[in-house]
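In this view, the complex is presented without one of its protein chains, the others remaining in place.
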Amino acid sequence: MMRLPSYRYRAPKTVADAAAWLAESPAETMLLAGGTDLIPNMKRRQQTPSTVIGLRSIPELTAITRGQGLTIGSGVTLTGLVHDARVRAHYVGLWQAVAQIATPHLRNMGTIGGNICLDTRCTYYDQTFEWRKAIDFCMKKDGDTCWVATSSDRCLAVSSTDSAPALIALGATVTLVSAAGTREVALSDLYANDGMHYLTRRRDEILTAVRLPSGNGWRSTYWKLRRRGSFDFPVASVAAAARFDGDHIVDARIVLGAVASRPLEVPAASARLVGQALSNDLITAVADDAYALAKPMDNTDFELVWRKKVVRSLVTSALRELRGDDMREARTKLARHPLIVVS
Amino acid sequence: MTKLRITMAVNGEPADLLVDPDKTLLEVLREDLNLTGTKHGCELGECGACAVLVDGQPLLSCLLVAHECEGRQVTTVEGLVEDGRLHPLQECFADLGGAQCGYCTPGILITAKALLDREPHPSRELIKEALSGNLCRCTGYQQILDAVEEAARRNP
Partner (left out) sequence: MASNRPSAHLPIRPTGAAVIGRARRRVDGRAKVTGQTTFADDVMLPRMVHCRLLRSSVPHAKIVKVDISKAQALAGVHLVLTGEQFPTAYGILPVSHDEHALCRDVVRFVGDPVAAVVARDEATAEAAVNLIDVAYEPLRTFASPIDSLTYPEPRIHDYGDVGNVHKAVALQFGEVDDAIAKADHVFDDLFFFEGNTHLPLEQHATVATKDADGKLVVYSSTQTPHYLHRALAKALGIPAAHIRVIATPNGGGFGGKSDPFNHEVVVAYAAMRLDRPVKICLNREEVFYCHRGRHPVLMRFRAGVTNDGKLTGLDLQTLLDGGAYGSYGVASTFYTGALQTVTYDIPTYRFRGCRVFTNKPPCGPKRGHGTPQSRFGQEVQLDKIAERLSIDPADLRLNIVQPPDSLTANFLRVRTIGLSDCIKKVVERSGWRDKYRKLPHGKGVGLACSSYLSGAGLPINWNDLPHSGVQLKLDRSGGVTVFCGATEIGQGSDDVLVGIVAEVLGIDPFDVRAVTGDTDLTPVDLGSYSSRVTLMMGNAAIQAAERARELIADAVSTKLEIPKDRLVFAGRRVCDTEDPNKGCTFQEAVCMAEARFGTLGTTGSYTPPRSAARFKGGGVGPSPTYSYTAAVVEVDVDPDTGWVTVPRVWIAHDIGRALNPTLVRGQVEGGVYMGIGEALMEEQVFRRLPAKLSNALVHKFPSILEYKSPTSLDMPDVITDLIEDPDPAGPFGAKEVGQGPLLPIMPAVANAVYDAVGVRIDSIPVTPEKILRALEAKAAGKPARSGPASFPDILWPETLRVTPPWAGGDGRASNDPDRPTNRNVDAGVEARAAKAAWEKSTS
């Protein structure tokens, strides 16, 4: 049986306590939300904090509140989000992304905060200590070389969160709280394209909430590619959101998932889309922009060349769906998922 | 590491234990409470064999630090029999071939119970989705889906 290493466990009841305890030794402490990422990583000795701070007993992290837009506590479970009628109605792309994360059980446990902060993934890294020893480890943990690209001076592990591309496309910001204070950053700015230092979050900070602007006038969608209808992390995905004025796009964001060490915005796409109606030619051009930008590496399921090619078709499907084409059949085939969940 | 105390209700009975902070609920159930009905196939959240109900929700006991279950209600496969009678899901799984080797069965029964508690008459599509976090290597799922449908049919 795979077992956890030993650690000190603390369960604060308030964010303030959590922040204070985290400040005691931020380098050796990790936050535990649903544990669906941290616990397997600890069992495989990829992450070995000496102190673990459990966030489960902090009620203030589990609320979803409505204001201009929506404020989601970082401790809200993925199932909680999927059951939220406002998310389903106004933030369709987010709903689709979250409904396709992992499995029903893991969504019952996993939180949105944990999903945003999910460790980057790599098939040379998400392995047991014994396995990693057999390749003499790698740069991200206990070693020196990046086996994905041996000449690379940075880790190329993959950003594998499904919610983040959708949230970024919808213009989300996040709140970070530490003993020293509180700051609000655009979610996009939380990420860095570096497999080891993929978050700009300081180690003494707690992500307490995600804030979504009003979804009025926006349409959004999320297309995820993975081998099976459940369990699997994305190997390529696209989140697209656009605000329409009639047929014309007023504002748009396209964000790719799982093809870099961070969710990857396609800036050229936004520029190209604004002021236009979604013609087939325009869709092709945007798909090409995305294709050019995507840099999948050989460290997930599937071949990287193919993953790159499929980005084009994912973007095409997403934009056609935003345009109003009936994409239901194509979606269920690709997702192998009915996009229905237990209420 | 000093042991910490936890109290929870397991299958309706109080459990009051001292356990290491690094123990998962799976380990506590199997090794401290001798409830070996809950199985494990990976201990990493990748198979669903270890599913149990915590406050009525199916969770993976292999990823749940036991201490996080303080004060909660845990139901395992051993808790499905009531008054000496099998749960309708158990009857249907046994009758319709829902269990071959039986190793995935406890996790699947638990998950299906949560589904039927919430949604007494689910579509086959919804049953598939609800069970999509439980791998079964033997059955090809057809007889499992049949069994859940049949149990649902017996729901009022």
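To keep things simple, chains are lettered A and B as they appear, and every chain counts its residues starting from 1.
To be clear about the criterion, a contact is a pair of C-beta atoms (placed from the backbone, for glycine too) under 8 Å apart; a residue touches a chain by one contact, two chains touch by 3 or more.
What you see is a predicted model; the values in this text were computed from it and never measured.
**Student:** Going by the contact rule already stated, which one of B:6, B:136 or B:152 would touch the omitted chain in the full complex?
**Tutor:** From the options B:6, B:136 or B:152, the contact with the absent chain belongs to B:136.
**Student:** May I ask you to list the residues on chain A that touch the chain which is not drawn?
**Tutor:** So the residues of chain A touching the unseen chain are 1-3, 123, 126-128, 130-131, 133-136, 145, 147, 150, 227-232, 301-303, 305-306, 309-310, 313, 330, 333-334, 336-338.
**Student:** Kindly note down the residues of chain B that lie in touch with the hidden chain.
**Tutor:** These residues of chain B touch the chain that is not shown: 34-44, 46-47, 49, 76-78, 80-81, 86, 89-91, 93-106, 109, 127-129, 131-145.
Here is the rule we go by: only the chains that are shown with their structure count from here on.
**Student:** When the centre of a chain is set as the mean of its C-alpha atoms, what distance in Å lies between chain A and chain B?
**Tutor:** 28
**Student:** Would you pull the chain A residues touching chain B in the complex into a rising list?
**Tutor:** These residues of chain A touch chain B: 1-9, 11, 32, 34-36, 39-40, 43-44, 52, 54, 56, 79, 102-106, 108-109, 229-231, 337-338, 340-343.
**Student:** Along chain B, where are the residues that touch chain A in the complex?
**Tutor:** It is residues 1, 4, 20-24, 26-27, 40, 42-46, 48, 51, 57-60, 62-65, 67-68, 111, 115, 118-119, 122, 125-126, 128-130, 132-134 of chain B that touch chain A.
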